[in-house]
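Now for chain A:
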Amino acid sequence: MLIGDRKQQSYEPRIVAFLCNWCAYAGADLAGTQRLSYPPNVRVIRLMCSGRVDPGFIIEAFLEGADGVIVAGCHPGECHYEHGNRLAERRMTTLQHLLGFIGIEQARVRLAWVSAAEGRKFAQLIETTVEEVRALGPFQQFPRRAP
Partner candidate 1 sequence: MNNRVGVFICHCGKNIARTVDVEALRKEAAGLPGVEWAEDDMYLCSDPGQQLIRERIAEQNLDAVVVAACSPTLHTTTFRRAVESAGVNPFRLEIANIREQCSWVHPGTAETTHKAAALVRSGVEKARRTQPLEPIHVGLQRAVVVIGGGVAGIQAALDIAEAGYPVHLVEQGPNLGGRMAQLSETFPTLDCSSCILTPKMVEVSHHPLVTIHTLAEVTDVEGSIGNFQVRIRQQPRYVIAEGCTGCGDCVPACPQVVPGEFDRGLGARKAIYIPFPQAVPFTYTLDREHCLNQGPLIICDRCAQACEPRAIDFDQQPSEELVEAGAIVLATGCDTLPLSHFREYGHDRHPDVIDGLMFERLLSASGPTHGEIRRPSDHRVPKSIAFVQCAGSRDPERGKAYCSQICCMYTAKHALLYHHAVPDGKVYIFYIDIRAGGKGYEEFVERVRAEDGINYIRGKVAKLIPKDGKLEVWGVDTLLGEQVKVEVDLVVLATALVPSQGIQELARVARVAIDGDGFLSEAHPKLRPVESQTRGIYLAGTAQGPRDISATVAHAAGAASKVLGLFSHDELVEEPTIARVNEALCRGCSFCVSVCPYDAISLHEGTAHVNETLCRGCGACTPACFAAALGPRGFEDDQILAQIRALAC
Partner candidate 2 sequence: MTSLAYYPGCSLKRFASGCEIAGLEAARRLGIELVELERWNCCGTVFSMSSGERMHHLGSLRNLVRVQEAGYPEVVTMCAMCQNTLRQVNNEVRGDGDSLAMMNRFMDEEPAYRGEVEVLHYLTLLDRLGSEAIAARVERPLTGLRVAPYYGCTLVRPPSAGIDDPEDPNIMERLLEALGAKVVRDPMRVECCGAYMGVSKPGTINVRASAIHGSARNSGAEALATMCPLCAHNLDAVGPAPDEPALVVFYFTQLVALALGAKPEQCLAATQRVDPRPLLSTKGLLEEPQP
């Protein structure tokens, strides 16, 4: 479906989520095993650690039609690789401010800590993010037009 078309029809925000394998992804699985329900707008990419998320991925997601991005890792101090989440924190903060400076609402990029035991928190994270991004409206700034 063309990106442009999707935007004009009833606007359902498209969120791309980068989840760290040990905590956030396991938290998402737990939300599943607990049969919680949350909006289907989020598409998950599993990475070994939130420290693997390159700011370029966030930019690529917006280019390719995402309206919001979630990066979720382990709580500070619980990272499976010691401090991957602390590195993600600096990268996401600097990126959020750069995007903010050129006019992308900072709430479109969300960094959160979800442990493997927080299925409910994961579901809430998705709900609040979808609602927030829906309020911001579709990402109009620089999505790639269909070739």
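Per the selection procedure, all candidates are chains of the complex that A comes from, given by their letters.
Please note the rule applied: a contact is a pair of C-beta atoms (placed from the backbone, for glycine too) under 8 Å apart; a residue touches a chain by one contact, two chains touch by 3 or more; residues count from 1.
Fair warning: this is a prediction, and the values are worked out from it, not measured in the lab.
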Selected partner (touches chain A in the complex), from 1 or 2
1
Partner candidate 1, residues of chain A touching it in the complex
1, 3, 12, 14, 16, 25-26, 28-29, 31-33, 35-38, 40, 43-49, 51-57, 60-61, 64-66, 80-84, 87, 91, 123
